[in-house]
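Take a look at the structure below.
Of the protein chains in this complex, one is absent; all others appear in place.
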Amino acid sequence: MEHLLQFYAIYGSVINFIGINALLALSLNVTLSAGMLSLGNAAFAAVGGYTAGILSLRFGFPYVASLAGGTCAAGLVGLVIGLPVLRLKGVFLAMATLAFGEVVRLAAVNLDVTGGAEGLTGIPNVTTTWMIYLVLAAAAYFIAMLRRSRLGWGLVSMREDETAASSLGIPVTYYKAVAFVIGAMLAGLAGGMYAHLNYLITPRDYGFFIAVDLLIYNIVGGTNIWYGPILGAALLTALPEVLRGAGVTAGPIRMGINGLILLLVILFLPNGLASLFARRRSSAVKAGA
Amino acid sequence: MNRLLVENVSRHFGGVQALEDVSFIVEPGTIHGLIGPNGAGKTTLINILSGLLSPSSGRMNYRNHDLHRLAAHQVAAIGIARTFQNIRLFPHMSCLENVQAGQHVTSRRSLLPRLFHLPSARREDRDLCERAMAMLARVGLDDKVSYQSRNLSYGERRRLEIARALSLNPSLLLLDEPVAGMRQGEAMVVADLLRSLCREGMTILLIEHNMSFVMSLCSRITVLDFGRVLTTGTPAEVRACREVIEAYLGTTGEPHA
Partner (left out) sequence: MDLLLQQLINGLFIGSVYGLFAVGYTLVFGVLDMLNLAHAAIFTLGGLIALWLVETAGVSLWLAFPMACVAAGLLGLLLNQVAFAPLRKRSDSQFSGLISSIAMAIIFEAAALGLFGARSVRFPVGTVPTHTWQIAGITITLLQVGIVCVAASLMVILTLFIGRTRTGKAIRAVGENERAATLLGINVNGIIAFTFFVSSALGGAAGILFGLYFNNLTPDMGRSIELKGLAVIILGGMGSIPGAILGGLAFGLSEVLTVAITGTSNLRDAVAFAVLFAILLIRPSGLLGRGKTREA
């Protein structure tokens, strides 16, 4: 027990970051599972984070109400952005969402209400580790169940072939918008929790490279199953600490290992690390059949 | 009205007239053939009927729904299912999952009962799975349930696509070359399947180049050539029609320019 407490004292913030990153990765997974490459989720987290932070700080909202406000604001922005943007395909969708993300980040830098480049300081520090992991568990469960629902079947079918999906009765445009909004709300929730974890949020917390990191978590972990993004986020968030523990202190080496892992996964494990588990299971099924 | 009514449907792509004033009627509970030389506009017509393309002009009606006003997913929802000439299965799904994905309009799969693990959700999932298995058995793929669809043979993929279309419980089935690339024996199995579906009351409209297949299966046939209807009639009438003979002799003897 004492060891555990000591461990938490040292690594508590890493454990919190793993949870937040996993939650953000899950939010991106909703759109990825439908074959939409969106790089806007860091921006939705910013919308959620700033809204929740401002509600707490300026209007004295209680924590849960602030989170709800941030989540809804992100969902609303997702809806407004999603309707026009979702007609775009592939890298064009990625770039439109990316441009949107930059606009949000730069708005945060330039507006007074967001505190400019220095960010928003003094947000009550109320998010705790167990809250993060409770929400993460709930979100993972929600996504696992979503995949078994009508919407989930539709989303996976759309990723495989949109034309065929529409001729099976799947309302492709509507489902895309729904997936986009669900992803935005989850990201907004994660952003709100993060804002209440750290006293401080700045525009830098939600830039382009955060959006890319979320994508990397999904690819490394695997997009086809609910625990894939969590696995990826946990592994890559913990990796610097693990390497530090192993005596690798040079920043470039840690960064290079990050890139190498991503490269190896995309070349040799296109369905991510999670497919290592899934493959074993399916081969067991085949052996039994 | 359970008839499929196609009235003066035209469609052009830029300056190219793909369909011109196409009109015919498909009677309920029959197998209706759609034949014609390559480029006659058959697939364009199926794409228009299924809502993937909209007609430049003209109207289509089925069960009091104006098809020309509906999007593809709405067409599917009123009981019209289709297959594709170039087979559009979901490549990373198993056979069973492909058929289950086709149950979109015939299932509820509500999220809430699944979130709370209600027995109703489990019952529905079991029921849908059984129905999908039965559909696979019907097309003769019950031994390939867990195969990924991209690992099937060509003919098996065509049959799987038919099974996926059937899981919409359609009253009208649009088939774009259902036996293309199949061996004779396999095509006979599909013909038997289509006959039994028809006996159960389903209406089928199919494009096919295999003439013996079309002539033996269809009660009526519409012949398209250069986007226009040459004739509609029974196989015997079509075989006797002078313009049809010319169109077909034209393609075999001296090709159209």
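Every chain is named by a letter (A and B) in the order it is written, and numbering of its residues begins at 1.
The working rule: contacts are C-beta pairs under 8 Å (C-beta built on N, C-alpha and C of every residue); 3 or more make two chains touch, one makes a residue touch a chain.
Not measured: the values here are computed from a predicted model.
Asker: Taking the whole complex into account, name the chains on display that the unshown chain touches.
Answerer: Counting the whole assembly, the omitted chain is in touch with A.
Asker: From the list A:Ala138, A:Leu260 or A:Leu276, pick the residue that touches the absent chain.
Answerer: A:Leu260
Asker: Among A:Ala73, A:Ala96 or A:Ala274, which one touches the chain that has been omitted from the display?
Answerer: Looking across A:Ala73, A:Ala96 or A:Ala274, the contact with the absent chain belongs to A:Ala96.
Asker: Kindly state which of the options A:Val109, A:Val126 or A:Ala144 is in contact with the chain not pictured.
Answerer: Considering all chains, including the one not shown, the answer is A:Val109.
Asker: Mind listing the subunit A residues that contact the chain we can't see here?
Answerer: Residues touching the hidden chain, for subunit A, are 37, 84-85, 87-92, 94-96, 98-100, 102-103, 106-107, 109-110, 162, 208-209, 212, 215-216, 219, 250-253, 255-256, 258-260, 262-263, 266-267, 270.
As a convention for this text, only the chains that are shown with their structure count from here on.
Asker: Centre to centre, by mean C-alpha position, how many angstrom separate subunit A and subunit B?
Answerer: The answer is 41 Å.
Asker: Which bits of subunit B are touching subunit A when the two form their complex?
Answerer: My answer: residues 50-52, 71-73, 75-77, 81-82, 84, 88-93, 100-105, 107-111, 114-115, 125, 146, 164, 168.
Asker: List the residues on subunit A that touch subunit B in their complex, please.
Answerer: Listed in rising order, the residues are 141-142, 145-146, 148-154, 156-157, 160-161, 163-172, 282, 285-286, 289.
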